[in-house]
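Structure provided below as structure tokens; questions to follow.
Yeah, one chain of the complex is gone here, protein chain that is, but the others are all in their spots.
Per-chain residue numbering starts at 1, and chain names A and B are given in the order in which the chains are listed.
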Amino acid sequence: MNQAAVVAGEAGWELPSRNRVGMVCFIVAESAMFVIFVVAYLFYLGKSPYGPTPEQALSLPVANTICLLSSSGTIAWAVRALRRGRLATFAVAWGATAALGALFLAGTGREWARLVHHERLTPATNLFGTTYYSLVGLHAFHVTVGLVLLTTVLMLTLFGKLHRRYTEHVEVLALYWHFVDCVWIVVFSVVYVIGR
Amino acid sequence: MEATERTEATGGPEEIEVPAPTAWPLTMAFGATLLGAGLVTAGEVSLLGAVLLVAGAVGWFRVVLPVERSVRIPIEPEGQPRIEPRPPTTHPRIAEREHRARLPVEIFPVSAGIKGGIAGGVVMALTAAIYGVISHHGVWYPINILVAGFYRPELRATTEELSAFDGWALLFGTLIHGVTSLLVGTLYGMLLPMFSRRPVLAGGLVAPLAWSALLYPTIGMINPVLARRIDWGWFLVSQIGFGLAAGVVVSRSLRIHTRQSEPFAERIGLETGRRP
Partner (left out) sequence: MTGEAAVTTREVEARFWQRLHEWIVTVDHKRLGVMYVLYALLFLLIGGSEALLIRLQLVAPHNTLLAPQTFNRLFTLHGTTMVFFVGMPLIFGFANYLVPLMIGARDMAFPRLNAFSFWMSAFAGLLLYFSFLGAEGLYGAGSAPDVGWFAYAPLTSRAFSRGHSTDYWILSIFLSGVGSIGTAVNIITTVLSRRCPGMTLGKLPLLCWFYVVDSVLVLVGVPPLAAAQLMLLADRFLGAHFFDTQAGGSAVLWQHFFWIFGHPEVYILMIPGWAFASEIIPVFSRKAIFGYPVLVGAVIAIGFVSLSVWAHHMFAVGMSMTANTFFMVATLLVGIPTGIKIFNWIGTMWGGKIRLATPMLFCIAFIGQFLIAGLTGIMLAAVPFNWQLTDSTFVVAHFHFMLVGSLLFTVFAAFYYWFPKVTGRMLDEKLGKLHFWLFLVGFHLTFTVMHIPGLLGMPRRIYTYEPGRGWETLNLVITIGAFFQAAGVACFLVNLVRSLHKGKLAGPDPWDAWTLEWSTSSPPPEYNFAVVPTVRSRRPLWDLKHPEDPDWVYE
């Protein structure tokens, strides 16, 4: 009788997926890190003893923002296609996501090149340069990592290695990408809207 | 857990799948460390670190996908140890039939503590009055000193002034004494069930002694002027008077059962009599 109490009844025992829980935990940790950089940015806003100031140097990166935010849509579209087993649609949507991400990075690169060459703004110039490059750079680093992962999945798809049973892996990756997008919303509001 | 029950989704009856060992996480960690160490040594170290990092990541990826690599481990022949039922002698019988009881099983109602506090307060006031009369300072002297402990200008007063009647001091003193007595009485009501063997000894002697022993050096440090005015012998007597009166009153009152030891479902009235 007692042994039966330990063996019986495994049916209906469902636990959260480990990949999803793991990614959520990771995102919590990442958020904590971004919070510190955002706080540093806000804390040092307007404390630079000399220019250039954000008002002089920055302009609204509208195209960039549109790229990154719409990539959240395309990746959701891709995941839905994969869930229904439509691999071709998935490939198109996923490729679009990667392309939009690449466009965003290119836009950031152009902005940085302009800042360095025209505005003479580097991390060593003043507090604004320090906090700006670190916050935007940290975000761009996350976009880069995401882009590498997106490209890997895209390659696997093109070589026909992707299967519906990997839906969960792809979903978790999409979760990360959404997170990166959300961070951009915060960075955008802090750096380009509030800070300018 | 009999051998026949060894049917698991992850393995056959004789083997169990566990994740395969791999050195790629180690490689990746080493790469990451070298990548950082390059900052403080030489660029080449960082380069090597980056190569190892990427190699580790790729290797790791290939272990996990397309299928997680695993190895099959044969089940040890003796299997899992069997847990035998054993006689219920290993656990304490702390209450009648109940080793799960939350101690204390019975408590005094709050009203008992309040009554005890009142009784103790009255006895203490009487003791203090007797002291006042015997020490020839007058019956108002103790309560004036009590107020002086809280209100500094009083401390500078002479003994004659402290012996005289003072309406405000009487009011404040009664207030302080009353509130403290009620609080300490309630505390007695809560603590005495914990010392269920000799409640009057614990409450009437040990607690007053401990309290006096704590106050003697503390008041001496915090307020030496006040300490000089206190007759510590009589102080102790009045404390013991309070303790005995409160202890006797509290421990004489009717105890009530806590329902803490009953199952939660029974306590909230969902089920009754589920216990065997």
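Of note:
Note that in this section a residue touches a chain if its C-beta (ideal position, glycine included) is under 8 Å from a C-beta of that chain, and two chains touch if they have at least 3 such contacts.
Remember, it's a predicted structure, so these values are computed and weren't measured experimentally.
If you put the hidden chain back, the residue from B:P21, B:G43, B:G167 or B:G269 that touches it is B:P21. Shown as candidates are B:G43, B:P81 or B:G233; the residue that touches the absent chain is B:P81.
Of the listed residues A:F26, A:W112 or A:Y166, the one in contact with the hidden chain in the full complex is A:F26.
Touch with the hidden chain on the side of subunit B covers residues 1, 5-6, 8, 10, 16, 18-26, 28-30, 32-33, 36-37, 39-41, 60, 63-64, 73, 75-76, 78-81, 83-86, 88, 90-92, 94-95, 99-103, 194, 263-264, 274-276. Mapped onto subunit A, the footprint of the missing chain covers residues 1-3, 5-10, 13, 15-18, 21-22, 25-26, 28-30, 32-33, 35-37, 40, 43-44, 47-49, 123-124, 126-127, 129-131, 133-134, 138.
By definition in this document, only the chains that are shown with their structure count from here on.
Measuring from the averaged C-alpha position of subunit A to that of subunit B gives a distance of 47 Å.
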